[in-house]
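Apart from one protein chain that is not included, each protein chain of the complex appears where it belongs.
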Amino acid sequence: MDSSRKSILDRLNAGEVVVGDGGYVMQLERRGYVKAGHWTPEAAVEYPEAVRQLHREFLRAGANVIQTFTFYCSEDKLEISGNVTEITGAQINSAACDLAREVAYEGGALVAGGVSQTPSYLKTHNETEVKAIFKKQMDDFLKKDVDFLIVEYFEHVEEAVWAVEVLKTSTKPVGATLCISPQGDMNGVPPGECAVRLVKAGADMVGINCHLDPLTSVGTVKLMKEGLDKAGLKAHLMVQPLGFLTPECNHTGYVSLPEFPFALETRVVTRWDIHKFAREAYKAGIRYIGGCCGFEPYHIRAIAEELAAERGFLPPASEKHGPWGAGLEMHTKPWVRARARREYWENLLPASGRPKCPSMATPADE
Amino acid sequence: MDSSRKSILDRLNAGEVVVGDGGYVMQLERRGYVKAGHWTPEAAVEYPEAVRQLHREFLRAGANVIQTFTFYCSEDKLEISGNVTEITGAQINSAACDLAREVAYEGGALVAGGVSQTPSYLKTHNETEVKAIFKKQMDDFLKKDVDFLIVEYFEHVEEAVWAVEVLKTSTKPVGATLCISPQGDMNGVPPGECAVRLVKAGADMVGINCHLDPLTSVGTVKLMKEGLDKAGLKAHLMVQPLGFLTPECNHTGYVSLPEFPFALETRVVTRWDIHKFAREAYKAGIRYIGGCCGFEPYHIRAIAEELAAERGFLPPASEKHGPWGAGLEMHTKPWVRARARREYWENLLPASGRPKCPSMATPADE
Amino acid sequence: MDSSRKSILDRLNAGEVVVGDGGYVMQLERRGYVKAGHWTPEAAVEYPEAVRQLHREFLRAGANVIQTFTFYCSEDKLEISGNVTEITGAQINSAACDLAREVAYEGGALVAGGVSQTPSYLKTHNETEVKAIFKKQMDDFLKKDVDFLIVEYFEHVEEAVWAVEVLKTSTKPVGATLCISPQGDMNGVPPGECAVRLVKAGADMVGINCHLDPLTSVGTVKLMKEGLDKAGLKAHLMVQPLGFLTPECNHTGYVSLPEFPFALETRVVTRWDIHKFAREAYKAGIRYIGGCCGFEPYHIRAIAEELAAERGFLPPASEKHGPWGAGLEMHTKPWVRARARREYWENLLPASGRPKCPSMATPADE
Partner (left out) sequence: MDSSRKSILDRLNAGEVVVGDGGYVMQLERRGYVKAGHWTPEAAVEYPEAVRQLHREFLRAGANVIQTFTFYCSEDKLEISGNVTEITGAQINSAACDLAREVAYEGGALVAGGVSQTPSYLKTHNETEVKAIFKKQMDDFLKKDVDFLIVEYFEHVEEAVWAVEVLKTSTKPVGATLCISPQGDMNGVPPGECAVRLVKAGADMVGINCHLDPLTSVGTVKLMKEGLDKAGLKAHLMVQPLGFLTPECNHTGYVSLPEFPFALETRVVTRWDIHKFAREAYKAGIRYIGGCCGFEPYHIRAIAEELAAERGFLPPASEKHGPWGAGLEMHTKPWVRARARREYWENLLPASGRPKCPSMATPADE
């Protein structure tokens, strides 16, 4: 595939839709390799075959980017977790880059290294100290020559701007996604203004990741775009939302839900929810569309399938998936065969199977 | 581990709790390797690393049995599916046995080969023909010397009895699980009577798998036990239910739900639901406790964790899991830290996040 | 109207459908005239215009029977309540009979006096004592020459049989309705057997009232009918269920719901639920169809409207009601006009408007 030589910006500048990958920590928690609460990525060293397999599944599902499995992999965070005593952050970053690169090569995907918000920011608010943390992780990524860098999962735009400033000292393209609500970041800076600050700091791509559900996140990216338009600025748009429905969430996102993190099953989006999300994201002008926590391989495939006409091809994993339920056509029960059509799945309102449970919770920060 | 030399019957006779593995076809569908509607296991040949990884996750989660990935792998079923043209059932069975054995060896687990209901039964009702199908698949298993055999996913006890009769011509232990409701099999034979017939046919273990949710399935196994007790018969009890909640289901189980198979997310059980299930199963005298469709590795781990005191050990994957949410103790948000306790998760009624959806659906066969 | 001269048995023997009235205590509680917890009918003396008005509304809605407002009006019950100190049970019974008669005359309806279960039964189990209580209240009714008598709201068939035996010492027709579930009375006597005992004791009409929702109650009356059929007995069938939905209830009925009695609003049936109920009751051979707690005048009208074709006439209150929403045809909003049809209301699944509430509760006796 020729496009495998093209950088992320070449692709986006050419108008391509770039499909991101899904969420690692929550999926690997379910598979037994990440400890909830800690959420640290030492499995890249300890259980490389498990990480490699999940990378492969996302690649097969259509991802054009493989993110290194390095979430929360700054030394200050690892120390707090206390989960990993004999493995350094540098070792994890190194192993994770190798795994991502190995799989990315198998399918012409790009490798992205990401930095996330730091405990130090909240504790010290010291720009020098916080920037040093970003620099250290970036250096690990640059040693392995990742293709581009992502600033992701930031609740404060100020800290994200610092991260962009650091990452832009490299020559790599930089994307920046905040985990904020339509009301703005934790200090109330509205999404439009956040986008302006990030782009002014040098971000090539801006958008939203994690914390809130797919359609809410698309809405917030729209607000970011409006802000950029008003300021006369331009940037590519990204969205990598939760794979959970969070209609009642506020600033702190799904972390404030009573179900976080061990009873979120009922909120998982279906592949059909993702079709709708991918379409809305595309309509909003977003061209880097992926997922975060809750996104499994079949959700990523649904992005690629929804936009197959625009992109001109289906992902490898579609060999095992009939579009809109077509695989049901040969089912033995007539009523199941009747479900082998788009209209059925688009209009289905799935029941929870939990008659003693409510449909909305009261977030902890309400 | 010494127990790795012990057969399934040795273990059960010794009063051990045997943890089964989880569901393969639905989980591999989500990972991109199985086609919904067809549900055939050709990935054992095509993508062995994906199947191996899932085996490993179940093993790591605590499974003492690795079932070969051979669901619906009879020639008549493969032919109908039309999904696999260049791979024979024998090839799949052979590859699947090797994968299961490889992983089982890594952790002292046993390998079980399973046969399931056939399209031929419904079409021809011809005992000779149907038994020949079972014999053929059994022979594939015996070539690879699996440790024991399972008759599973049968809606008609008559066909299951035929399967037991065939499998008992080998010297392997035989378990038999039906996918029936508390009301009985598709012909209305009640669970107690079903159990009696299966044991009389030679089954060493009997119980329920698939089709209905965990607590409902435990209830049906209890009815089977009552039937055996009344008849003065004895057998070990098994349960491998759905990992989905199905409060409204009838005879045909979750297949009749409007959400089957592409919108079942909302019905997925939590790990805490599984704690309750494992306890109820144990109390009911069931000692072979595993899962079927919808059971992911962390659900299997929850069985092993709930019964850790009785069994005397935790599974390997518990290194990445604090009991009852203990891993949250170091979370930055105080309200999340407050969730690091059993009482919180046992009493939580998780919200669906879908206020426009109902809590119960109308099954297709109602 | 000629039929006003006909007794209840003449009407039922002639194959007429008799429409009962609705619930008094709960409706008058909402209007401010009955005290919840006490549920005693002193308003018949204190606020006759309020009782008279509710009688008139039921009559206008189509009721062929006006029940005297004398619920729980035995001296032992009044004493326990402690609500009424200067009014005797005899005064209430007398005033209530006059009010019922006055309104019944206005529309050719019959007057029925009812006796209900006593605290004495639970406390003493003394047949003589309990029968004396029934006799006393019956004598009050006979002084006012009510048209027939009803034994209603009994959880134990034994006590109901005693009541029937007492009331049959008069020459009045006697109906007997229990407030039991499909599982039987509080001692586990199944509905069929209950019906047999009541008919053998002399009841002319038998059935179910209160405690459970309309369709459940019809189901229980069907079981009563099956019992009578098997025993070769005959009786007219009655049903006067709750106007609340109670899908999770057991023996003790809606009293065990957490919402009883001050938060039952969400469970109130719509007029369209009543159409379905009236049809099902009719199909089951029930010819005395009314309501109990929760039934308002418009619910009674819905019975009369559903069965208008069979009966040959509409009730007076239908002058203010278009069938199946026809009155909406001239609404200014087009989407409201689109609701002026039967199919719309029959298929509507009304939302609760309470996204933080569950759809089913856990009864206190579960």
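Which chain is which? They are A, B and C, in the order written, and residues in each are numbered from 1.
What we mean here is this: a contact is a pair of C-beta atoms (placed from the backbone, for glycine too) under 8 Å apart; a residue touches a chain by one contact, two chains touch by 3 or more.
Predicted, not measured: the structure shown is a model, and the values here were computed from it.
Contact with the undisplayed chain is limited, among C:57, C:152 or C:185, to C:57. Checked against the hidden chain, the listed residues B:183, B:332 or B:362 yield one contact partner: B:362. The set of subunit C residues touching the chain not shown comprises 29-38, 49-50, 53, 56-57, 60-61, 80-82, 119, 122, 213, 244-248, 252, 255-272, 296-298, 301, 316-317, 319-322, 325-333, 335-336, 339-340, 345, 348-361, 364-365. By the touch rule set out above, subunit A reaches the unshown chain at residues 349, 351, 355-356, 358-360.
In the full complex, subunit B makes contact with the omitted chain through residues 248, 355-362.
Everything below uses one rule, namely that only the chains that are shown with their structure count from here on.
The mean-CA centres of subunit B and subunit C are about 50 angstrom from one another, to the nearest whole unit.
Separating the CA-averaged centres of subunit A and subunit C is a span of 59 Å. Looking at subunit A, residues 248, 355-361 sit in touch with two or more other chains.
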